[in-house]
Each structure stands twice: as structure tokens, then as C-alpha cells.
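Only one protein chain is missing from this complex, and each of the others stays in its spot.
Chain naming follows the written order as A, B and C, and within any one chain the residues start at number 1.
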Amino acid sequence: MIIVFKSGAPDAEIQSLDQEMRDWGLTPEKIVGQHKVVIGLVGETAELDPDQIKDLNPWIESVLRVEKPYKRVSREYRHGEASRVEVPTPKGSVFFGEPDPIVLVAGPCSVENEEMIVETAQRVAAAGASFLRGGAYKPRTSPYAFQGHGESALGLLAAAREASGLGIITEVMDTADVEKVAEVADVLQIGARNMQNFPLLKAAGAQPKPVLLKRGLSATIDEWLMAAEYILAAGNSNVILCERGIRTFDRQHLRNTLDLAAVAVLRTLTHLPIMVDPSHGTGWARFVPALAKAAIAVGTDSLMIEVHPNPAKALSDGPQSLTPDQFDALTQELGVIGQAVGRWPQALAAATA
Amino acid sequence: MIIVFKSGAPDAEIQSLDQEMRDWGLTPEKIVGQHKVVIGLVGETAELDPDQIKDLNPWIESVLRVEKPYKRVSREYRHGEASRVEVPTPKGSVFFGEPDPIVLVAGPCSVENEEMIVETAQRVAAAGASFLRGGAYKPRTSPYAFQGHGESALGLLAAAREASGLGIITEVMDTADVEKVAEVADVLQIGARNMQNFPLLKAAGAQPKPVLLKRGLSATIDEWLMAAEYILAAGNSNVILCERGIRTFDRQHLRNTLDLAAVAVLRTLTHLPIMVDPSHGTGWARFVPALAKAAIAVGTDSLMIEVHPNPAKALSDGPQSLTPDQFDALTQELGVIGQAVGRWPQALAAATA
Amino acid sequence: MIIVFKSGAPDAEIQSLDQEMRDWGLTPEKIVGQHKVVIGLVGETAELDPDQIKDLNPWIESVLRVEKPYKRVSREYRHGEASRVEVPTPKGSVFFGEPDPIVLVAGPCSVENEEMIVETAQRVAAAGASFLRGGAYKPRTSPYAFQGHGESALGLLAAAREASGLGIITEVMDTADVEKVAEVADVLQIGARNMQNFPLLKAAGAQPKPVLLKRGLSATIDEWLMAAEYILAAGNSNVILCERGIRTFDRQHLRNTLDLAAVAVLRTLTHLPIMVDPSHGTGWARFVPALAKAAIAVGTDSLMIEVHPNPAKALSDGPQSLTPDQFDALTQELGVIGQAVGRWPQALAAATA
Partner (left out) sequence: MIIVFKSGAPDAEIQSLDQEMRDWGLTPEKIVGQHKVVIGLVGETAELDPDQIKDLNPWIESVLRVEKPYKRVSREYRHGEASRVEVPTPKGSVFFGEPDPIVLVAGPCSVENEEMIVETAQRVAAAGASFLRGGAYKPRTSPYAFQGHGESALGLLAAAREASGLGIITEVMDTADVEKVAEVADVLQIGARNMQNFPLLKAAGAQPKPVLLKRGLSATIDEWLMAAEYILAAGNSNVILCERGIRTFDRQHLRNTLDLAAVAVLRTLTHLPIMVDPSHGTGWARFVPALAKAAIAVGTDSLMIEVHPNPAKALSDGPQSLTPDQFDALTQELGVIGQAVGRWPQALAAATA
């Protein structure tokens, strides 16, 4: 249930209602939008009477039920307004969200050594990325495959952050590692295989860093939003959703089927910002540019692209990685579409011109 | 197997080799590309020796085997060059193919009556469409649902063609109707449910009109290309492939999952032109604009959009149909992306400016 | 809508009501069950008042609406009673249906020559099959693959029928061939790829031979039942449904995923008899026995098994074909389960003992 205040409602009135709700045993959440303030209520609201609440205060514009199974992530919960996830980085805050420029995240599948991760960070930063991706802990199908360098790789990511000014996005797979990863990462990634690892979602919700939640391999959109709801319900509303391809019957030419329509659907269902990962989404570097362009056209807020200094020798995911030179060229290509839809970072647009 | 001639090879030399192949019992196909001429050979070529053929004529540049299960539709068969499907319409020839401007096809799911089909044709023509789509014969899940007006609707399509100057694309479902439909249609459509209706593919291959082949609901890309190969093998090389969404596990918010990566994959595998149908691909009018833009960005040669004068009263597929006004607005939006990728029709671009 | 008569309702009363319904412009269908007679009404029944109809005749027990989108195939349409499809064969009528013994259908994918088809027929007849399967017209993914011997193969099937006493089940793919195939076949097969070939369904419904309708590769159960409804709506109520595996994401070890739960679901939704094809359902001969046993345990009325005298040299589907010796051994194995569920043919049970 949400309580929407009229424009210009005085803070004191909002506070007073907030307190009243607490007195009723509820846990109100205050959401400050561009034009209006909303108080969200989740929990035992079934027996509340919207009209009765409305009568409590003349500054209340309306009291509405959220009809979806997910509450806090629903677009209604912010009365239709998109949210903006702010992530501090060495170069200043970066914003993920509908009105903001598209955010580029790039980097290798896994952190292999200091030289490669620092070099990659510097190269992708120069090409326009705001974040470095890179795995310290890697979910691998085989126990005999490279599992990531773990804790030591976290240190290398910190070094790359220092050297490049990029924010760091890296995956956490185990509740036991959340604190450790959150010390280094600017954004915690929860991978596709852990989308319904509920203890991990709760732990990510209970720490302060923003969370990037990838869609499960065969997760429905509703399940994905419910997974995000776990994080918000645990207290962290800075969540970004990342479409990375779903599993279908044809895997001859593509590793996954990138579900770009999901971006358009999410826009209507949730206020959370959206990222698309065409590297995992296709599995092949040669298809990344076309799908990255399509992702921008369909309305994504962000792109995650795998870049490796030497894909042929990558310890994981080589076939889907671009070289830094290819990433350079790609950002030029993307700029054309990004500018056409009016969401290309000004700095990059200038570089293109 | 293909025989590639050097640039400037004299016609007489090519003819002489063509004759020699016929003397060997083969059925050569001459393919005239922009720069080179290729002779394609399909059939009992397993025992032919490429080197021996190469020695037959000094104008032969190379003799190559087509390693794919599909031959005539493969990109190799045209030595890497995209093909161009020319369709005569009352207003002149329209070309489908990689270098040409994006072709817009629009119209209702089914032809309901003369007034609605003529009005729709005129409206979509004015907005920039080159073709009218509209079903006379409708594949419907239920035997109790409207099955299309059949033969009488073909007459109405002819009237709409006359009134609007648009080419006509309409579906044929039965080998018994091919001749009748081909009399009116400028392009014969074979629908998703008939993608592997092999007698129908053969019949479509044996008549002269171009064929639009929709992807089956759960067809792999290779199966789709093999279905197209049936048409080419039967003698008709004017085939356009239409991606219209595949069936996946999540059908809560979308009728199908539009597989836009398939466009990028097809580009590498085949020389045939590609169309995308975001109306069937999503099933909801509200998602059509975003996916149509993405389809252009990913590289489609053509778009098929459902437009109905009154979607709420449509006899079929209302929820996924745009109104003519919405289609008008959509073409403006699409123009921005279409121009960014350099493939928007000049006439329309002028209108946008 | 169905009108259920009380037990013992006199024929004249039923006839009189039937006539009254015709006078109202409806097309009643009389269905004689084991205990009761039902009159089915499909069409413009939305405005009929069940109570008003009930008052027409004191022998009417109840008047019920069929709430499903499919009417004639629904279990309600026969007031919960399974139907029995009778097929005359040279050795007498064979019955497909819930209370009857399991019917075995066996034979090669395609009819290759007279010797192989006659020999196979005799071998599978000796092992307990009642029907020979064998394709004259073959749906093949590639236009360059063996397409079946067509009309001449129909003659060979007739010879095999003569020599073995088996009934014949063979596929028809084109409306133009229905009459020709129906002359030879005891049961017309409509294959998975044609499950939604609506003109073919209508044509099969308009001829007198029973029809075997295979499930489409990614058809939902409801779509499958609607496809069967086309046949019944066209006048032919002798339809058998055949589960043959659906397409899923894992095709490494199995060609399809045999959906045995569909058998249990169909039992609750429809009165039509059910067949399972573990040969196509798995794609590998080594998995056929286990799945054939499971199909009996889950409640199938019939099994279709591919048998070829020399699978290694089969022109199609060799890897999933049993040899006649393997089929012999299989029927022994199946007998154990068939007898446990009380549905094994007595003649075969005797042979096993």
C-alpha cells in the first residue's frame, strides 16, 4: 500500500503520518520523488482501509494498494517514478536510471593477474566505461575449471580502481564472503545461478553497497522481481537488474537468448534501473556490437561488456570477450544510437564528434 | 559447391563452363553478384574434385565446398554477398536486402471488410509503409474462432492495393490455395505454424512470387534455414526470413520471446533478407515501439507491424495492433534510429526532418 | 453444452429432443455411453438457458455447460466417460481406449521397399503388434534428405497389410493426398509438424478413417486438444492423441523430452484415447524399453515403436529403431508391466506365461 502526498506537503505532516503508521505497528518507508513524497507500507496491510488512512491527513492525495506480488520494487511503489541508483566512484558519483546517460561497465570475466586487470581498467576507462567488472569468485560448471583467485583478486581490483578511477563491480557467491567483497566492490554482483539464493539475497540486502542482480537462466520476470524484492525487503533499495540471456531450445549459434523485450516489460513493472549484458547474452564477441546497439534502442540504462586484453588466452569466457581495441571501436558505434535516443554521456558524445 | 569466377570473366567462358557442368549431369545456378559471378552446384558433388574443376578454365578464381547442411541459402553460396529481393508494386519495385533502406510492412491481422482494409492501407501508405499485410486465410488455434474470409478477402486486398499503391503480403496455408493467393499477393507469406509444412514450401518454391517465411514457434535457426532451402531448391530464390518470436517458459507478460540476436546470426549464415515482426514477437501493442527500434538497431532489413483502425474491435490479434495514429507516431520514432544506422528511406527521412 | 439423459431414457424421447434442438437451429450430436445417452451441442449456445432445456423433457437428468475452450474432445462432453476408437483390420476390429488392452503399433520410419516392409510387418505381428506404422510421405528437415517413396509406398503398405493382417497407420502431409492415403491407411497419421496445419486437420475430419494426431514439438496440451477439436468439429470423432516428446533446452542425450505427465493430464481433460511414441520421444533405441514401460505405468492406451530390420542402414531414423529381435524381447518386458496394470492383451499374456 502506498500513501501519496500532495505536492508541497510539509515535512512535519509527513513525519507525523509516518509516526502514526509506526504506532499502528507498521514499518513505513519514505520515498522522495521528483515532485511528490510517497510513504510505502509493506506487511499486514490487508485489513487497512485506504479511505480511513486518507482521512488521517488533508495533505494525503491518495492511498493505493500495490496489486502485484512484489511491492517495494513495483513501479506503483514509487507512484510511477523511476528510481536512480547513485554509486560513488573515485571519479565521482555515477547514476543508473531512466533519465540518466547510459552507464558502461566493462572488463574481463575473471581477474587473472594485476597487470591484466590494471591494463584493462585503464583501457576501458579511456574508452568511456565508468565501471570495471571482473570476477574474484567465479561460478564454474566444472569443479576442475579455474575458480577465480578469490580474496587475492579483490586486492587486485582495488589496485585497478586506484589506477583507473573506475568503480568496481564484482560477484559474491557465498554469504560468508559478503562483507569481504563489499569492502572492495562499489557494486556487489549476484550472478544468474544465484538469483534465487535467498540467504545471499538477504545478506546483500543487509549491507550498504548497491547490488547488481542478474536474471536467472530460466527465471521468469516475476521471479526476478521477487528476488529483487528480497534485497529491498532486507533494507537495501539500491538494486540494478541485469538481463543476460535466458536458456532456450536453440544453443547452436548462441549461448543464450537475449530477452530484450524484458527491458521494455521491466520498465512498466518496476522503478529499478536496468542493465543488459550482451556478452553473456550471446556468448560470442562477434554478436556483441549488434546486440549492444539493440539494447540501447530498447531502452536499457546500462551495458555490461566483457573485455579482455587477449581473449584467446582468457582463463574463462574468451569467446565472448572483446579486445580493448574492439571495445574502443564499439563505443564509437554505440554513440550513434546512444545519441539518437538522447542518452549518451556528454563526454563521450564530444569524443565521437 | 561453388565456382567463383575472376572479375571480368567473359560471359562466353561462364556459359561454356555452365554447359560443361550440365554435360556432367549437374544443375548449375548462375549467381551474378556486384563484382563477381558465381556458379552454384547442389547435388551429387561429393565426388567432384575442386582442383580438377578449377583446371577447366583459367577464369575460375576458386572452387569451394559449402560446408553447411543448407546450400543455396548459405552466405557462402553467394560468396559472402547479401542478396536483394525485388518486389514489383504499383508504385514501383521495392528492394529487401542489406544495403537497401528498411522496408515497412503494416496492416491488420485479418481482412475484415473492404472499408477497413482500404482505409488501413491508405493510412499506413501515408505513414511510410511499402506493403500492406492482411490475412485472408487465418491459422487459428480454435476451430470456433474467425477463420478469415478466404477467397473473398483476396478480392478486398486487390482493391486495397489499387487504392493505396501498396504491395500485398498475405498468408497461404494450403497447397490447394497457392495459385489463387499468388494471383493477388505480391509476396506470399508462410506462417510460423507452417514453417515445416514441406509440401507448402515446395509449392511456394514452384511459383514465381517472392515468399516471406516466418520462423516456427520453436524452430532452431538451422531448421528455419533448411525450410528456406526447400523453397530455393524448388526454384524460387526470392525468400525473406521473418523473426516473430519464439516460445519460452515465460508467457506472463509477453506472448513470445523476440529473438533479436537471431538477426545478427542470420546475417553471418545466409544471404537472404531479414524481417522482424515485433507485433507477434511481443503480443502487446505497448511493447511494439521499443522492440521495433531495437530490431532496426540490430540490423533488420524490414519490419512488419500490425495496424488496425480499431484494435478493441479487431476480429483477431487486437491487443497487439497499433492504431493508424500510433503507427504514424511510431514511424517518426523509428526514423531517428533508422537514420542513425543509415538505412531509413529518404522519402521518410525528409518527412521527419 | 451437453444434455444428459437418465438411464433407461427411451429412444423416442431422445429423438424427439434431438429434433427439437435441430428445429432451434442447433446441430446436436448423440453420444451413447455405457450407461447413459448424452446429446452434445456446440455452437451458439451462449444464450441458451440450461433450466429451460431441462424442462423440455422429464427424461433429462441434467444440462451442463462445457467450460473448456475445446468442447467435443473434452471429457465433460461425454459426461466423464472415455471414448473407444474402433479400427477394423484384416484380423478384426482393434479398440483404442481406456478399458481396452494396450495396442501395439510398430514398424519402420519409412517404407523403403516391399521386402523390408513385408518382413517387418510379419515380424512385429508375430511379436504382438496390431498395427504397422511406415511412412510413404516423410517430413524431413532437409530438402536433400530422402522424402519417402510417396504413392508407390502406399501400394507396398497395402501388400504388407495383406501379408501380415496388421492394420496400417501412415502419415499424410498434404490436403491433396488425403483421399489417396485414406484409401490404404486404416488410421491416418498427422505428424508433429502438422499439428496446427488447420486445412489438413479439416480434411482429416471430413473423411471416414480414424486419425492419429501427434503433439507438436512445442505445443501446449490445450493447443493439442484444440487441434483435435478441429477434426471432431469437421465430423470425425475417431481421434487418437500421440505424445512423442517436446522440445526443451537439453538435447545432448535425448532428441526430445517425453512428457509422460501429459498422459495423466489428458486423462482428466479429454475422453480421447492416448498413444505414446518413445522412439521419437527419446530418439535412441537404447532408451525405448525403459520409457515404453513407464508409458504403460502412467496409463497410455497404446504404444508406437519404431522397428527396422537393419537400423544401421535405415534411410531415416535408424538410431531410434529397434531390430525385430529387440522388439520381440521388448514385448516380453512390457508384458510384465502391462499385466501388472491389468491392460495387457490376453493373447500376449498367454505367450509370456
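Rule of thumb we're sticking to: a residue touches a chain if its C-beta (ideal position, glycine included) is under 8 Å from a C-beta of that chain, and two chains touch if they have at least 3 such contacts.
These figures come from a predicted structure and were not determined experimentally.
Enquirer: Which residue among C:57, C:122 or C:257 touches the omitted chain?
Expert: Candidates C:57, C:122 or C:257; residue touching the omitted chain: C:257.
Enquirer: Looking at A:230, A:287, A:327 or A:344, which makes contact with the chain not pictured?
Expert: Of the listed residues, the one touching the omitted chain is A:230.
Enquirer: Using the definition of touch stated at the top, determine which of C:111, C:129 or C:295 touches the missing chain.
Expert: Result: among the candidates, C:295 touches the missing chain.
Enquirer: Tell me which of C:7, C:34 or C:268 is the one touching the absent chain.
Expert: Looking across C:7, C:34 or C:268, the contact with the absent chain belongs to C:268.
Enquirer: Just checking the interface: what residues of subunit A touch the absent partner chain?
Expert: 42, 69-71, 139-144, 147, 173-177, 193-194, 196-202, 217-218, 223, 226, 229-230, 233-234, 247
Enquirer: Could you pull out which residues of subunit B are in touch with the chain that's been left out?
Expert: Residues 218, 247-249, 251 of subunit B touch the chain that is not shown.
Enquirer: Since one chain has been left out of the picture, which residues of subunit C touch it in the full complex?
Expert: On the subunit C side, contact with the omitted chain comes from 218, 220-222, 246, 248-250, 252-254, 257-265, 267-269, 281-282, 286-287, 290-291, 293-299, 336-337, 339-341.
FYI, only the chains that are shown with their structure count from here on.
Enquirer: Provide the C-alpha centroid distance between subunit B and subunit C, rounded to the nearest whole angstrom.
Expert: Measuring from centre to centre gives 37 Å for this pair.
Enquirer: Please compute the C-alpha centroid of subunit A, do the same for subunit C, then give the distance between them in whole Å.
Expert: Distance between chain centres, rounded to whole Å: 51 Å.
Enquirer: Residues touching two or more other chains, restricted to subunit C: which are they?
Expert: 218, 247
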